[in-house]
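Below you'll find the structure, written out as structure tokens, and then a few comments.
Complex shown without one protein chain; remaining protein chains in place.
Naming follows writing order (A, B and C), and every chain is counted from residue 1.
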Amino acid sequence: MLEVNDISVSFGGLKALSNVSFKIDCGINALIGPNGAGKTTLFNVISGFLKPNTGYVKYNDFDITALPPYEIFKRGISRTFQNLNLIKEVSLKENLYLGIIEKMKPSLLKDMLRTSKPFWKNVEAKIEEVMEITNVSKWGDLKPESAPYGVLKNFELARALISQPSLLLLDEPAAGLNNSEKENLANIINKITSMGIDVLMVEHDMSFVSNLSKYVVCLNFGCVIGYGTYKEIRENEDVIKAYLGDIDA
Amino acid sequence: MKKTNKLYLIFLIVFLSVFYFLVENQFYRSIVIYVMFNAINASLLNILFGYAGIISLGQAAFFGIGAYTTGILTVHFGINPFLTILIGAFISFVVAYIVGFPTLKLHGHYLAMATLGFGMIVYILFNEFTDITGGPSGLVGIAKLSIFGILIDDESKFYIFFSVIFVGFSILLELFDKSFYSYKLKFIKESESASKSFGINVSKVKLIVFATTSMFSAVVGSLFAFYSGFISPVSFSLKYSIDLFVMATLGGLGSITGGTLGAALLTVFPELISNFEDYEMIIYGSLLAIIVMFFPQGISGLIKKMLGKYVRS
Amino acid sequence: MQFFYSGLTSGSIYALVAIGFNIIYNTTGLINFAQGEFVVLGGMLMYTTLTILGLPVSVAFLVTFIIMFIVGVVFEKFFLRYVKLKTETNLIAITIALAVIMRGIAMVIWGRDSLAVPPYIEDKTISVIGGSMNSQSILVIIVCFFVAIILSSFFKYTKYGKAFRACYDDQTAATICGINVNMIRMLSFAIASLLGALAGAIIAPITFVTYTDGIMAGLKGFAAAIIGGLGSFWGGLFGGFALGVIEGFFAFVLPSGFKDAFAFIILLLILFIKPTGLFGKKKAVRV
Partner (left out) sequence: MKKMLLILSSLIFLGGYAYAEINLGAIFSVTGPASYLGLPEKQTLEMLVDEYNKAGGFKGEKINLIVYDDKGEDAEARKKFLRLAQNDKVITVIGPTRTGPSLAIKDEAQKNSIPLISCAASKVIVHPVNKFIFKTPQSDELAVEKIYEYLQKNKNKKVAIITSQDGFGDTGRNALLAEAKNYGIEIISDERFKDTDKDMTSQLSKIASKSPDAIICWGIGPAPAIVAKNYKQLNIKAPLFMSHGVASKKFLELAGSAAEGMYLPAGRLTVVDKLSDKDKYKPILMDYKKKFESTYNQPVSSFGGYAYDAFMLFKLALEKGGKDKEKIAEALENIKNYVGSTGTFNMSKDDHNGLGKESFLMIRVKNNDWEIVE
């Protein structure tokens, strides 16, 4: 259960976020709002990359505001990145090692002496399983630059998934995907939540958000202008005004 | 799990032993010894630079700390040689940890400048504390190492002793290259933000790598002091750090054989062209330029391409 | 107070080299380790044109600038452009390689001894409050400010200047807007080479020229550029003077053997506290 309370962030005068507060529970939640509404800034605060000026963030009643990103990861929150943060030098499969490198560590000695066969088998199994879920198994041995965008997106998702998080933060997962890829992504996200992993995603694509997310928070100019189920949000005038602009302006 | 590149290791052992028996001449043995010294230092820089992306232009300073700790402790205090190696390694680790803490927050040119500045400070300290370090005229009469009763005082004995250490180091390096831990460095080099968000405490890992490589440099520094019996600040100056950088880059950054190949070429080549001194600099510079321009992956990249699928380093 | 004046003299040399660094950094984001060698070549060419060929001072300067302009162009066009894999390390390595080549050529052509260059203006000592300054060093300081003013206005206001800056921010975007990026890169190296030559030329009468000077000049110039903040001309200028005065001060206060050590300690402190230097712009890093 993630609780965001009175978070505000200002970059030298510009108020990116002002007293944002909301709570989200299990299942798929979406964070929506027009461009520049402060969605990514809030995301960076939650994942520890940005320290807020005021307020706090609690996850399962544990204050994670001041924690550095790698501590927040240890508490079970993984994330994907808006413009793909994959390691280009190594193959896509090896990129997945990053997800588990901190969770499953072979003893340095055994690993160096090549006697850690069981450890590697375990790792391979985990990778196969995750690639299966995000159905990118056949791209494993390629380098990132030789795989299509959709596959790369799925690999980033797979990398976050392999670290067995309890909360998954997705930064515009549907951006740049065509319809069939979006449908594929929706199935994967449903599969993920069925495995007991909660999801908070930042997204523009209303149709994608509508049929997936149970609970929606809408931001505009750094303030929360509405949260609730998707239906409630659709009727909320502020949200409509924010998206479609003022009818009589 | 990648297969260890046994071919390269076997080749090393074969070459070193065949060379020992084939060539009695001490001059060629001393050249190979110098190649091995440079190879270890260049490989350490390769790990720092090629793997973890830490641009350090001050590695000669740690090499010097090891050499001077051994020199000072044996000449002035007559401490048992082996102990001085451990003390040198310890001092270097501590100094690297303390200096690394603020330095490793920096990136790119700033990090290069900070490490370069640190190297210059250590070089000046070697020059200035004349009564302990012997200052610019150096330190004479450093004791010799003795193992199981054999005093290692001439080229052949040191050749055998150091080849064993060099092969051991290369094996260690090879195992490290194929270990899970080396991925962590590659991830950090490529994207610190991604590594951070997957639980890697980036600054701590960088600090450990920096301190450990410096410790190894110090150990090699101590052996250098035992080997040459005389040290002066000139061999630990900025020029040596830059030579190591060039060796690692030419050899092929990020590949395990890079350091050794680069060191082999750049130590042997000046000997071949040493009889036209005036033009040596121009030839050396042009060789450097040609390799950097036309063989971007360095020589190990070149060999990999030539040998195709046989060798997977 | 004499340390202040000696600091200004050596500081102006560092400043000019630092500005040379900044020009190349501003357009290509690269640190040119051969900048020190431009300084040496500048001084040596002045020696040849003035002492050996006996040309008048202005003609000597002109000839030196033309030759160095060509050196800068050749440097970029035939070397940097042909580096296949343009990683940061390879580009640094190529500048080191070229530095070694230029040093070798300088040694072969001008020999190993230091060369004296006659002063350009009548050499007399002017006593200033608390110390004395040589007329030649005052000339150096004036030229330094003059160059900084011209360059910063060139980069800020002229059309070409904006093109230079555009290349630094985003090369692909600059190309799309019709800027010939290769020409700009070549020009930036040519101007940096000119600047290095100017630095070498005006300090030659004070400090003579030896083919091994390039290393120290490049190193101190790089440190000055970092203190002032990479990329900013005024930063390079003040960074150079700051480094010069710091060195002079420590040479005066401490046993002078440690002056360089303390200059580098100050440099490290600045790097730790404000990595972007005194005037540097903070480069926002997008996650």
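The definition used in the following text is that a residue touches a chain if its C-beta (ideal position, glycine included) is under 8 Å from a C-beta of that chain, and two chains touch if they have at least 3 such contacts.
Predicted model, so just to flag it, every value in this text is computed and none were measured.
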item: For the chain not depicted, the shown chains it touches; value: B, C
item: Contacts of subunit C with the absent chain, listed as residue ranges; value: 2-3, 5-7, 9-10, 13, 107, 112-114, 116, 125, 131-132, 134, 203, 206-208, 210, 212-213, 215-216, 248-249, 251-252, 255-257, 260
item: Chain not shown, touching residues in subunit B; value: 11, 15, 19, 22-23, 25-28, 30-31, 34, 127-128, 130, 135-138, 140, 154-155, 228-232, 234-235, 264, 268, 271-272, 274, 277-278, 280-281
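Definition applied: only the chains that are shown with their structure count from here on.
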item: Farthest chain relative to subunit C (centres taken as mean CA coordinates); value: A
item: Leader among chain pairs (count of C-beta contacts); value: B-C
item: Euclidean distance of C-alpha centroids - subunit B vs subunit C, Å; value: 31
item: Euclidean distance of C-alpha centroids - subunit A vs subunit B, Å; value: 42
item: Averaged-CA centre spacing for the pair subunit C and subunit A, given as whole angstrom; value: 48
item: Per-residue overlap in subunit C, given as positions that touch at least 2 other chains; value: 287
item: Contacts with 2+ other chains: residues of subunit B; value: 193
item: Contacting residues of subunit B [partner subunit C, same complex]; value: 49, 55, 102-103, 105-106, 108-110, 112-114, 116-118, 120-121, 124-125, 127-128, 193, 238-239, 242, 245-246, 249-250, 253, 278-286, 288-289, 292-294, 296-297
item: Footprint of subunit B on subunit A - complex, ascending; value: 47-49, 68-70, 73-74, 78-79, 81, 85-90, 94, 97-99, 101-103, 105-106, 108, 111-114, 117, 120, 159, 163
item: Touch list for subunit C against partner subunit B, complex; value: 25, 31, 79, 82-85, 87-90, 92-94, 96-105, 107-108, 215, 219, 222-223, 226, 230, 257-258, 260-261, 264-265, 267-268, 271-272, 275, 287
